[in-house]
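Omission of a single protein chain aside, the complex is shown with its protein chains in their original locations.
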Amino acid sequence: MSQQFSYDIAHLIGATVLMAGFGLLYQRRVFAVLNTFAFQAVALAAAAAWQAHVQHAPHLYVTAAIALLFKAMAVPFALHWLIEKLGIHRTVETALSIGWTMIVGVALVALSIMLVLPVTAAASALTRESLALAMSVVLLGMLMMITRRNAVTQVVGFMALENGLILAAVSAKGMPLVVEISIAFSVLVAMTVFGIFFFRIRERFDSLDVAYLESYRGDRS
Amino acid sequence: MLIAGALMTLPLLAVFAILAGRRDFSHGVVYAGCFVASAALLAGGLQYLGGHSGAPSAVLPLGLPWIKAHFRIDNLTALFLLIINLSAAAASAFAVGYGGHLPQRRRVTPFYPIFLLAMNLVLLADDAFTFLVAWECMSLASWLMVVSDHKDAENRRAGTVYVIMAVFGTFCLLPCFGLLAGPGGDYTFDAMRLRELGSLGGFLVALLAILGTGSKAGLVPLHAWLPLAHPAAPSHVSALMSGVMTKVALYGMIRILLDLHGELSWHWGAALMLAGGVTAVLGVLYAVLQDDLKKLLAYSTVENIGVAIIGLGLAIAFKGDGQKELAALALVASLYHMANHSVFKTLLFLGSGAVIAATGHRSLGALGGLLNRMPWTGAAFLVGAAAIASLPPLNGFVSEWLILQSLFKGPSMPHWAMKFGVPVVGAFLALAAALAATCFVRAYGIAFLGRPRSDAAAEACDVSFGMRASMAALAVACVVMGVIPVTVTDALTHVVRPLTGIDLAVSADLGWPWLSPVSATRGAYSATILVMFGLSLFAVAIFVVHRLGTQATRRADPWDCGHPEDIPESQYTGPSFAQPLRRAFGHTIFQARESVTMPEPGDTAPAKHTVSMIDPIWQGLYVPLGKAVDWIADHVNKLQYLTVRGYLLMMFGTLVFMLLVVAVRQQL
Amino acid sequence: MSLDALFANPLLLILAIPLASAGFLAVLPSWRLASWLNIVVSGTTFAASLTLFAHRPAPTRLLFIDDFNVYLVALTTFVGFTTAIFSAGYIARESAAARLSDLHLRFYHSMYQAFLFTMLLALSANNTGVMWVAVEAATLTTVLMVSLYRTREAIEAAWKYFILCSVGIGLALFGTTLVYLAAQPVMGDGADAMAWTLLIGQAAKFQPDLLNLAFVFLLVGYGTKVGLAPLHAWLPDAHAEGPTPISAVLSGLLLNVALYALLRFKMLIAANPDTLAPGPLMVLMGLSSLFLSGFMLMRRGDIKRLFAYSSIEHMGVMTFAFGMGGPLANFAGLLHMTMHSLTKSGIFFAVGAITQNLGTKRLNEITGLTVSHPALGWGLAVAVLAIAGMPPMGVFMSEFLVVSSTFARQPLLAVPLIVGLLIAFAALATRLTGMLFGEPQPAQRGHGGRTGLSSWLAYGPLWLHVTMVVVAGLYLPAPLVQWFETVAKMLG
Partner (left out) sequence: MNAILWQAVQILLVVALAPLVTGYVRWVKARLQGRRGAAPWQPYRDLYRLLQKEAVIAHSASWIFRAAPYVTFASVWLAACIVPTFTTNMVLAPAADLIALVALLAVGRFWTALAGMDVGTSFGGLGASREMLIASLAEPAMLMITFSLSLVSGTTAPAKIVAFVLAGNVGIEVSLGLALAAMVMVAIAENGRIPIDNPATHLELTMVHEAMVLEYSGRHLAMVEAAAMVRLTLYIALIATLFAPWGIAQPGAGAIGALLGLAAFLAKTFVLGSVLALFETSIAKMRVFRYADFLGGALLLGLLATIFLYVSEAV
């Protein structure tokens, strides 16, 4: 197939991931957030798989698999279970109104495109486009962590951020496997650590709202 | 080499002091060792003051690896070695009898040798790094001795203010040397002498040098720490801090401004001169109103530093104007005053130490009548007081005379700033000298004369031989330096020659005993002849009186206008003595206010007279500064208490900001 | 790999020892034995690292040693060793006070070695990816140690630490990817495009715009771990709430490692002529850290937070120095890294002893140390004066170089630097006076003084570090100077 075609597909999938990122910002209910996140992970898996196909880099299939199984299924289920078990109330508490969040998100996308534009020579168009998309996803993930109050939504924001990272990694031509492994590794550990945390927090508090944790905030002198 | 050996022994003494501090004899041993070492350094200074060319230097593989540590002894260094180690030797000898009995002696003895070592190294250093290391060690060692009596919160506060001001000084000298060394970073003094500073560079170097060394010397308004810190230390240390460390600071000022700095414009001379004048007057005004003997001495140090700096400023102004001869004269005068002040201020602080040792009191209000009980200390202190009051034939007057002589030539400069500035500074200087006399009449009269104001003072008896001997030696030095001034000025001309490039004729066309700088027609002064003449007149007077009149003498109660009061409280006290001056000067400068509360008629309670004064510089400069810092700190401190989201927001903001920066710079 | 390979390459040995012992200590039941074993193992690691000076192994795909990391490796293993010694005494007290269960202690020792391993890996990695993994792993291990005490404050600190550093590390990964993207067209696909030894040679040909972009992400990412304001928030709490030996290695080593990573990338940027100068951004971060910590120091009531903020201050000074660049400033920055980690870990040894002796972390409850515990008090005095930049200690030398050289080049930049340093010093001096002098506290809550072995364990490392810092301030050994100078050149 032609270079152009493969590029369009990659672009399309990348755009889907980004849209999912916006979707995360848009949701008002925690479960919906989880579903959107799962969708984003699926799209990510697709992107990885497509890159594997295009670059003839079989190891990227592993990444795709990880993304699909772990992020698209395991994590959402785990969080789902946590919410059920700990009886977290189901609405997203926003620090910044959804409308504004969207506007800021758009601005961030514009910024990342502006940043990537000068990158022309040598770097293939493929890299450039997906780079812009990946950076936008990263920034949107961070934006979500900032503008959402629940611990769960923060975790999801963090994951979305990492999705952006993976998107960048997979679209980087021939980047060694070590990186994907490390990401999977880190995400895994991240989850376990979160789990431990929630567990401890459960011991102490009835809610997962971070605000409870921050009641002390160090050194009151 | 004598000097090297002496410097080696000092740190060993410190180690010994730490190890053997528990044994009481150890303190005596350490101070004796310090005495020997400083005597050796004194000899070394004498040996090199000859003024023969080719100053000996040494390089040790220490400090900055590619610079190493350079040491050098030129005439200036040799002179200050002399000044410093004379007082240091006296103070150490005094401390042999004194330092062992202090309550916190173990917190003083180990740092004392380090202090001496550091001060000497500052003089010997020939590169910026070594200089600053020694400079800062000097501050730290003295700081630790200031807080040695640490249970007293006042001392702790004094120590904190002191060390912060000291570091402020260092942080002024650091960039100053940075500019002198240039971006290449060649920190040796030789390289600095060769460097061409631009106009801005020259300006900054001069400014920073004056701030840095001035803050250590006690130049108003950077003097705030001095009257707090100097009295807080034990007296033999106060003596060194006031008498010696301030001279080290002035050495630094001379070294940078007149030696390292290529050419300095006369403006700086004018500025220094005015600053010195203000410092002198303010310092002595503070001093004359103090009731604490050591605080009084510390403030008088501020005054004398001001006087010395007037001379220095004049020298710089003349030099900038190309009038080398007058520059040399002013510089000689300034150096002479530094030497004098280190001698008599050390003497006076040691005297105060003796008083404290004998009575346990520092406040004038608890002293009195000590001359009859401590004749040696009293006599020595009297010499010191007369010298610092710049009375002939003692040394204080010689330097004042020289400074006035060079000041009177100031209007010969073409700049109107000098033409008008010089008379004003002259008035300041004269006022300062006269007030100094008042200040020490008051101090001596109330502490040593009259009747004792406390039992401790009544039972006081004179101190041990060593302490008396060291004070006596300094008193003799005051007299000698006053009576044969020409010998001293001859030595000083060696020092001045390389700095001003001219050989000053201090006794022009009149010969040895006549001090008549530049030319005899300017006016001359010969302490030698005055002393002989005056002594003979004194003898004649006594002889005649005893021949014509009766010798009969009777001891009786004081007459006191017919109604003598036998309670010592009826005497004039410090505050009452200062009252006229307080009304004349203090009302505006210190907002001194007096309030009298009279009891109701029939009420037997005593009437109360209270005086309130505020320190204008502390209130006007330091307090607002502290408030500003506190305000900022309070607001910055809120960042400690944000939520995790808040911190994430800060991160995110930083990231976006930097991305924007990159985006913008890429577009450009 | 086979054993002879291990001994052929000391680097492998240095990495293998902590890794293996991490596993072994995890299963060792007796914490007492574990604490001693911990000392022995760290000691052998240190000894092994010394062999690097003798002969330098050739760089492999994964690991390499050059002038820059050789002394950092040695420093890390050394401080790791002394901290292990201190920790033995500290742990004994803690379990005596029943603040830590045996299980926790076992976990603690194993994590300690794992932490050392990750840091050594990060330092010696010849691959940007591996380095990133190592730093991430270091974060995770320390998170677990910070939360060791399970108190509410500890958990909040760990939570803060984890969230902020994970985000930061994520950004750092993005930066790493960007660098790979910049290199890939030149170096071709695969691991070559991530090997320092190969990258540095070709850096001139890389895609400059991508490098610029990458550096921003790396600065924010690794900068978070360095603790530069305003990314610093995790640092004070993590230092304050974890066990004190961990605070010592956090301040003394982990921050250095993060800064090392940042500087490696700066070398690439510096080697490429077309990139925007990274200096201004670093200078900006440095100054902001300096000022923030300077004012924060004035308001601290908790001794461990106090010195945590002082770490931020010094990281700011280093970043400033490297941002200024040039042989003098870079030399100063490298020297400052070394001196700071020695001094600051020493200070935390003292702090640990103080908190245990007096049973409090509140500054206003710590007074008269020179009276009640002379050895401890004076040791603390020297260490704090050193960290405040007083001669004849080593930090003074580096601050002297930074300030003077900066002022000679950019007077306007030096002014805020000086003001910041002065404010920080004023705050520290005030606190120090309060701690050393005045009436000592009646030792009712704490264990009071120490005697015999326990005092050696507690004060020995402190005085060792203090002595080294004083000596270094007066005399720097020639090889160290030579390494610094070569690295300073590479940093541009």
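We call the chains A, B and C, going by the order they appear; numbering starts again at 1 in every chain.
Here is the rule we go by: a residue touches a chain if its C-beta (ideal position, glycine included) is under 8 Å from a C-beta of that chain, and two chains touch if they have at least 3 such contacts.
Small disclaimer: the values here were computed from a predicted structure and weren't measured.
Undergrad: From the touch rule at the top of the page, work out which displayed chains the omitted chain touches.
TA: Missing chain, whole complex, touching shown chains: B.
Undergrad: Out of B:19, B:476, B:545 or B:664, point to the residue that touches the absent chain in the complete complex.
TA: Touching the chain that is not displayed is residue B:545.
Undergrad: Considering the whole complex, which of B:187, B:225, B:514 or B:590 touches the chain not shown?
TA: Of the candidates B:187, B:225, B:514 or B:590, B:514 is in touch with the missing chain.
Undergrad: Taking the full complex into account, find the residue in B:356, B:449 or B:589 that is in contact with the omitted chain.
TA: Only one listed residue reaches the unshown chain, and that is B:449.
Undergrad: Per the definition of touch given earlier, which of B:581, B:613 or B:661 contacts the omitted chain?
TA: In the complete complex, the chain left out is touched by residue B:581.
Undergrad: Contact with the hidden chain only, please: which chain B residues?
TA: Counting only chain B, the missing chain is touched by 368-369, 371-372, 378, 382, 386, 389-392, 397, 401, 404-405, 407-408, 411, 419-420, 423-424, 426-427, 430-431, 433-435, 437-438, 441-442, 444-446, 449-451, 510, 514, 516, 520-526, 529-530, 533-534, 537-538, 541-542, 545-546, 548-550, 552-561, 564-565, 568, 570-572, 576-581, 583-584.
As a working rule, only the chains that are shown with their structure count from here on.
Undergrad: Where are there more C-beta contacts: A-C or A-B?
TA: Output for the comparison: A-C.
Undergrad: Going by C-alpha centres, which chain is most central here?
TA: C
Undergrad: Express in whole angstrom the distance between the two chain centres, defined as the mean CA positions of chain B and chain C.
TA: Those two chain centres are 44 Å apart.
Undergrad: Can you check how far apart chain A and chain C are, centre to centre, with Cα atoms defining each centre and the answer in Å?
TA: 31
Undergrad: Using the average of all C-alpha atoms in each chain as its centre, how far is it in Å between chain A and chain B?
TA: Taking the mean C-alpha position of each chain, the two centres sit 69 Å apart.
Undergrad: So which stretches of chain A touch two or more other chains?
TA: Within chain A, residues 115, 118, 142, 145, 154, 210, 213-214, 217-220 contact more than one other chain.
Undergrad: Could you tell me which residues belong to chain B and also touch two or more other chains?
TA: Chain B, residues with two or more chain partners: 640, 642, 644, 648, 651, 655, 659, 662, 666.
Undergrad: Can you check the complex and tell me which residues of chain B touch chain C?
TA: Chain B residues touching chain C: 61-66, 107, 128-129, 132-133, 136-137, 140, 147, 150-151, 153, 156, 159-160, 163-164, 167-168, 171, 174-175, 177-179, 181-183, 185, 187, 204, 629-630, 632-634, 636-637, 639-640, 642, 644, 647-648, 650-651, 653-655, 658-659, 661-662, 665-666.
Undergrad: Mind pulling up the chain A residues that touch chain B in the complex?
TA: These residues of chain A touch chain B: 95, 108, 111-112, 114-115, 118, 139, 142-143, 145-146, 149, 154, 210-211, 213-214, 217-220.
Undergrad: Quick one: in the complex, what on chain A touches chain C?
TA: Touch residues, chain A against chain C: 115-116, 118-119, 121-123, 127, 131, 134-135, 138, 142, 145, 154, 158, 161-162, 164-165, 168-169, 172-176, 178-179, 182-183, 185-186, 189-190, 193, 197, 200-201, 204, 210, 213-214, 216-221.
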